[in-house]
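The structure that follows is given in the form of structure tokens.
Below, a portion of the complex is reproduced, with chain positions unchanged.
The letters A, B and C name the chains in turn, as written, and every chain counts its residues from 1.
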Amino acid sequence: MKAVRLHGYHQQPVVDDVPEPTVQGPLDVVVKIGGAGVCRTDLHIIEGQWEAAMGPTLPYTIGHENAGWVHEVGSAVTNVQVGDTVILHPTPTCGLCRACRAGQDMHCVNSSFPGLSHDGGMAEYLLTSARACVKLDPQTRPQDVAALADAGITAYHAVRKAIPLLYPGTTCVLVGAGGLGHIGIQCLAALTATKIIVVDRNPDALKLAEQLGAQYTVVADGGHVDAVRDLTDGAGADVVLDFVAEQGAEQDGFAMTRPAGSYFVIGYGGEVHVPTLDIISTERNIIGNIVGTYNELAELMVLAESGKVTLHTKTYPLAEAAEALKDLDAGRVRGRAILVP
Amino acid sequence: MKAVRLHGYHQQPVVDDVPEPTVQGPLDVVVKIGGAGVCRTDLHIIEGQWEAAMGPTLPYTIGHENAGWVHEVGSAVTNVQVGDTVILHPTPTCGLCRACRAGQDMHCVNSSFPGLSHDGGMAEYLLTSARACVKLDPQTRPQDVAALADAGITAYHAVRKAIPLLYPGTTCVLVGAGGLGHIGIQCLAALTATKIIVVDRNPDALKLAEQLGAQYTVVADGGHVDAVRDLTDGAGADVVLDFVAEQGAEQDGFAMTRPAGSYFVIGYGGEVHVPTLDIISTERNIIGNIVGTYNELAELMVLAESGKVTLHTKTYPLAEAAEALKDLDAGRVRGRAILVP
Amino acid sequence: MKAVRLHGYHQQPVVDDVPEPTVQGPLDVVVKIGGAGVCRTDLHIIEGQWEAAMGPTLPYTIGHENAGWVHEVGSAVTNVQVGDTVILHPTPTCGLCRACRAGQDMHCVNSSFPGLSHDGGMAEYLLTSARACVKLDPQTRPQDVAALADAGITAYHAVRKAIPLLYPGTTCVLVGAGGLGHIGIQCLAALTATKIIVVDRNPDALKLAEQLGAQYTVVADGGHVDAVRDLTDGAGADVVLDFVAEQGAEQDGFAMTRPAGSYFVIGYGGEVHVPTLDIISTERNIIGNIVGTYNELAELMVLAESGKVTLHTKTYPLAEAAEALKDLDAGRVRGRAILVP
């Protein structure tokens, strides 16, 4: 089969011919890929940023945002059958550790991460496990929803955690209306009545943000912290969801958070510097966010199937993976790029 | 009356003769002071660290940790009577803003802070409001409980917020077993069954910590982060309560926090530096903590009256305030110094 | 001034001339009434159902759902001024007890209830307290929002408590789409993405329910419990909000609740009968609901001002109070009847 493989860091991945994966253990599932999202993390992988943490053996197949159809199942698989349309939680988990049993499966101590630690889904077939499969309406086109598997679930997870803080009368600032952020805006609008302010450098992204539910948009041109304060009686926002968290956004994000408020870090690349006096005198929180749980992915699919969350995507054939990665790097993708094998 | 007054920054306060305060508004209360705690914040006030934030007019009376007896009440006061024994919430609040009505009165937008913004309680009498008075068993000696008014409530507030995270099988690291920390240990032991590890530079403080409920103690001698990891299967603690948060403790505190864990900042003076990648890849939180609510002070008094929290104090006559401040600065106070007018 | 007064139980109230109320204490506020809602509880008052609990001295002025303009304020009132447009929390509270300070002011141990325990707001003026006044946009017409003061806040309170249970993929059944229920539907639609099923005897009420956000409607004709099960894969709803809770609705409500689900009682008049085996074997909850908090009323006003909650009302001059009560009793009011002095 065809697969997009990384042969060396700081090199573009290439499309190779490799053997199809097959089921090994009783809970394995092989999925025929219908859509594979292209993520900023793929750029970071190519740059070698994840080498130390994940240590994959090169060459290997990248791609961690996938949907498709079940192709083969292990002997003990009971939740899906061959032919089912599925979207895949990005990290197959063990189901036995405390985190898995506590509804926090993204903290599974035995999870793997296809596309980062070993072969992923920018390919015709992917080997995953029964626990990662969310069964979908058979009419769903995998390429239309694949981006929810990682970008979507991450944005949804952060928003869901923030809901109790976002009762009517509060304000939420969302920084970065890109692949994740444009889903976050829709989740906020579907699940809360908070006032939504979106901050981004790109005026086109802000235009999309307005269509998706932002009440106010602010261009990140240097005056955006003051602009947010002006929109919040000088106090800042109850919650700031920072989908950028690099290049200064992380300092601005905390500065835009009001006393007793919470700054949610979702993007990465930068470094937070805060005097402990500023943290305690205002009792502000800095909240870490990672990919969501399997149940959260299932919940997000409910929002998607009811039309409350829609994706803005640009599709490419699998063979044009390199072009998709270049477009993403150059800021030429509105929403999410999707490879279709 | 006698009052301990600050005449200039970087100078020791002196004991002056000043007029007694009297009730002005219908909700005012004048309290005869029975005990006034001496806090590290008083040292910071003298150093001028709170000048910008609080802007008191010098000279003024310091002291923000008080208990005593009601001496005079305004016409609309219904919750206390002259003669009642009371401990005072440090920040009289309005009772009308959203925070006051939401059970978060420490975020009252109209609160004042006697001892920081204007005349406090290192004196024979203090002017406060009905809303600040927690009525006590008449047999309570104010000097025995005064330190709960600020040190106690702050430690209790942080512990109470952490309780849902500290189910059996978890570990809590408490950094700094001084005035606040030694109360925090007792609150943890009374309200959870978590494993308690206490970190401090001072072996005497660690000895006290063991008596108060710590299962493990670690000397903060440079190897303490590794020592905590060794005690937690290499993962770190579910919750770290940092009562120091300066001089490097703030970096160590975050480093001792396990994935999906929370680092609680309670002390101040230092600066947190954390890559956003470290925050998101482990989904750790940095939680701000300020003084607690009025209700939390009342709850803490229940623990105190049942003997579950006891204070280690050293009393000084009001006239020896300067000596108490020097002893605190020199690390010669185990527990809390209390002035008795 | 004119006031609608009850002279005896089981008699229609009459419009009397009585003296205007005046400010007595420092926190008192007199409000010129702009709108006074007519509530099913007023019918129950006339029937004597509240005599034992509230014990008002007859004759007295009924009416507990009010909005208007501030007419006179006590010496210590700081949150409103003469001329402000306000909506009134139905139970003035003390602000000093634990419940008031814990964000549960509806459980204030010193609250009063104008319109039930003493003179209420079906009159030209009402004596209340500063703590009951929620300041509104000066352009708001009190008659347009008065029904939010009791019907609205009660519905909102129940919905807000249910939000954590109503993530995407869940189902909420709302029983009774009348004065309270038609507000509850809008709150559910504004604050959750749950599937909303509305049950009512009246086809017109169901038609309104669909316009306000119900995805499914079910006529309460005897087959409604089965109909709800059919809409929920046979399991029942995650949450049932019962605005009726009498005449059998209370038994049906529990029966429509799925395992691990919660049955919220909001209406009253009936009696719940449930074997403890049914409660424990399915781990279902029966949740009591009373009027909401001051902050909840303020939040609801945010929803109202943004157009997310709109009231269906029918106005009557104050002099026609008896007619309004009769229309309500006869089921001739869609939404809420409002008296305008």
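Here is the rule we go by: a residue touches a chain if its C-beta (ideal position, glycine included) is under 8 Å from a C-beta of that chain, and two chains touch if they have at least 3 such contacts.
Quick caveat, the model's predicted, so the values are computed rather than measured.
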Review point. What number of copies does the complete complex in this structure file have, with 3 given?
Key: 4
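Here, only the chains that are shown with their structure count from here on.
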Check your understanding: Taking touching chains as linked, do they make an open path (line), a single closed cycle (ring), a hub with spokes (star), an all-linked set (complete), or other?
Key -> complete
Practice item. Count the residue numbers both chain B and chain C use at their shared interface, divide by all numbers used there, and answer same if that is over half, different if under half. Key: same
Review point. From the C-alpha centre of chain B to that of chain C, how far is it in Å?
Key: 42
Revision key, fill the gap. Residues of chain A that touch at least two other chains are 169
Practice item. Write out the stretch or stretches of chain A touching chain B in their complex. Key: 53, 99, 104, 106-107, 169, 245-246, 250, 259-260, 265-277, 279-290
Revision key, fill the gap. Counting only contacts in the complex, chain A reaches chain C at residues 160, 163-164, 167-169, 190-193, 298-300, 302-303, 306, 308
Check your understanding: Within the complex, which stretch of chain B touches chain C?
Key -> 25-27, 75-76, 78-79, 94-96, 98, 100-105, 130-131, 293-295, 298
